[in-house]
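A quick write-up on the structure given underneath.
All protein chains but one are shown in place.
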Amino acid sequence: MTTANQKRRWGRILRDGVVIGLAILFLVPVIWVVLSSFKPSAELYVLPPTLLPKEPTLANYQSALTVGNFATYTWNSFFVATMSTLIALLTNSMAAFALAKYRFVGREGLFLLTLATIMIPLQVIMVPIFLVLRNMGLTDSLWGIIIPPAATPTGVFLLRQYMLSIPDEILESARMDGASEWGIYWRIILPLSVPALATLAIFSFTWRWNDFIWPFIVISSEQKATLQLALARLVGQFGVDWSTLLAATVITLLPMLIVFLLLQRYFLSNLTAGSVKG
Amino acid sequence: MRKVWLLALVLLLGSLALAKGTLQIVWFTEAPTEQAILDKYIKMYEAANPDTKVEVTYVPFQQLTQKLELMVAGNTPPDVARVVTANIAQFEPVALDLSTYVDSASFLNQFLPSQIPFIYRKSRIIGAPLDVTANGLFYNKDCFAEAGVKAPTSSLNVWTWEQWREAMDKVRNNSKCRFALSYDFTTYRFSTLLYEAGGRYIDESGKKFVVDSPQGLRALTFFADLFKDGFIPKGQWLSNDDPSTLFRSGLSGMYMSGNWNLSQFAQIKNFNWGVMPLPRDKMRSTVPGGKFVMGFKNSKNPDEAAKFIQWITSKEINLPFSKDNMVLSARKDAKGMKYGQFDDAIAIYESDLSVTPAYVGKDWANPVMAQMNTFIRGEIVKVLLGQQTPKQALETIQAEGNKLLRQ
């Protein structure tokens, strides 16, 4: 028995070592981005290419932080990503709940419609989108980049798929106890869906934080520009300010990394396992 | 949820209120240094015009056309935009006609003749030139010294194409510059060779493409050989490698680009660089271009736009503005202006411009060239990939150009 346990423990350590090693290999490009952000620009392209900075410097970070109004851009990006994610969590989960747990006329149609909306890349319907936003007075407003992308079809899908695995019996017994439909959604479905909600929160925050297209269509004034709009300007007509771009990129990665670390324990916990059928 | 909508409504009304009395400018970014300079001048304008608030939208150059197209299609054009030659041709129908605000003859007379075809169309003035650009050749002085190559310094000892190739070979083999030549991935830059060989795109009548000529063939063959013989790194024209980065990193002996790089290259610290007159074949030539400011017919404040355009192209403003940005002013009275550290380089650009035939500018003022730009580049790439011969490429370009000219 002890030897079997020991064998299992060694197996685990071996496995951990292997997966971490593979992850590091997988991340070589990212590691290069991070290390290169500390290189003076002359060192960025040398032959043969190097990984470690020879004369590490923080100058790139200094110039990144002084690109226009860095604080304003960061706040705008943060505000947009957070609000849009909150709205997405609410509206997507409501829709997913209805699609997963009710039978109603038009459900199939609505489902296909949801599917259909993921299929068209924004780039190709930019002009009509701009017209719609203009007619609603949402151009050059942060709400113009918060509300429209909040209805992420991918989010509806993820949540619906997850909610399908919540047994109907739980809902039925709650109804017997006199719970309202909203109560069922709010007190039963949402808590049980925490892993899926956490996953969606991570995705949604990342999408909105990295988004270039919506802000590009909607925003024109400097006070409302987001980080990604500001970063895109580092790519000039001829020539790119790579060192500043790399440093700025590393800075913009941090909030997403924090969100991921905060939320990952939720979607990785086996919260529902055992109480939920497959 | 209700709060969110309420907040949205408040913000919306707020932004509407803000829109009043503001002059909206779309400005594409070229060098990172430029934004601070423009901000300084905007403050000056606001100080001189206390009733006006200027709002600048900075757009990356790659997305400039798209942003303007969206705004024009949505009938919400900006008041003023900074554009390049291709845009001013494209937006001609919706451009603000400045001739209703100024005396045409004396307004146009301020600017260099080479820029007039771009802005004066059918007795309408559709914009004003900010600065003149010229293609030019940068070189890495350290690598040249190391390889024992002497660069021409004035119009008297300009290299021929053959001398140019020899120099490339020497620099590549005898210095730390492993790559002989970086070459911007644009039709403009290729065209330098076409004009030097004595060719041109469109004939004198403006109605026929004549690029499929012995001169055109010589230029394109010479260019394709530069890739084949490894002088220009293939990635620059085949896979989006950035030529400017390669030159700035000190690995490239020469760089075919243009005068707009000066302010950015001022920050190069790891090697010495210089500008040399463009090599010649049958003749000397560069390709003139420029940047312009234009207004739009249906913008919110056309009067204010016209005022701003006159202001930024006036002698008092445009000369110091050009100097700060290290670009060549498009005003006649800028002649002989001193730039400080780059006077030698600028003298070389001016000399290249002065020997350039007038028909070069006429080619590029033709709206069809704006449409042909990407097409021509695509056909050249097919030659580089070995998918067609230079002759076939020229025939295709000529056929497509004639088709567009007929429409």
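For clarity, chains are labelled A and B in written order, and residue numbers in each chain start from 1.
Keep in mind that, in the parts below, a residue touches a chain if its C-beta (ideal position, glycine included) is under 8 Å from a C-beta of that chain, and two chains touch if they have at least 3 such contacts.
Just so we're on the same page, contacts and distances are computed from a predicted model.
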Legend entry - Record-based protein name (UniProt) of the chain missing from this complex, from "1,2-phenylacetyl-CoA epoxidase subunit B", "Sarcosine oxidase subunit alpha", "sn-glycerol-3-phosphate transport system permease protein UgpA" or "NAD-dependent epimerase/dehydratase family protein": "sn-glycerol-3-phosphate transport system permease protein UgpA"
Inset, instruction - From the listed residues A:V67, A:V80, A:L142 or A:I202, report the one that touches the chain absent from this view. - result: A:I202
Inset, instruction - List the residues of chain A that touch the chain left out of this view. - result: 12-13, 15-17, 19-20, 22-24, 26-30, 32-33, 36, 45, 47-49, 90-92, 94-95, 97-99, 102, 104, 107, 110, 113-121, 123-129, 131-133, 136, 147-151, 153-154, 156-158, 161-162, 164-165, 181, 185, 195-196, 199, 202-203, 206, 209-210, 212, 228, 231-232, 235, 242, 245-246, 249, 252-253, 256-257, 260-261, 264, 267-274, 276-278
Legend entry - Contact set of chain B toward the excluded chain (per top definition): 1, 65-66, 69-70, 72-73, 90-91, 93-94, 179, 233-235, 238-241, 246, 251, 371, 374, 378, 381-382, 385, 387
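Here, only the chains that are shown with their structure count from here on.
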Legend entry - Rounded Å distance, chain A centre to chain B centre (Cα mean): 38
Inset, instruction - Write out the stretch or stretches of chain A touching chain B in their complex. - result: 41-42, 44-47, 67-68, 83, 87, 90, 126-127, 130-131, 134, 137-143, 147, 216-217, 220-222, 225, 232-242, 244
Legend entry - Residues of chain B touching chain A in the complex: 1, 4, 7-8, 11-12, 15-16, 24, 26, 28-32, 35, 55-63, 66-67, 69-70, 73-76, 78, 178, 184, 242, 244-246, 248-251, 257-258, 260-261, 264, 269-270
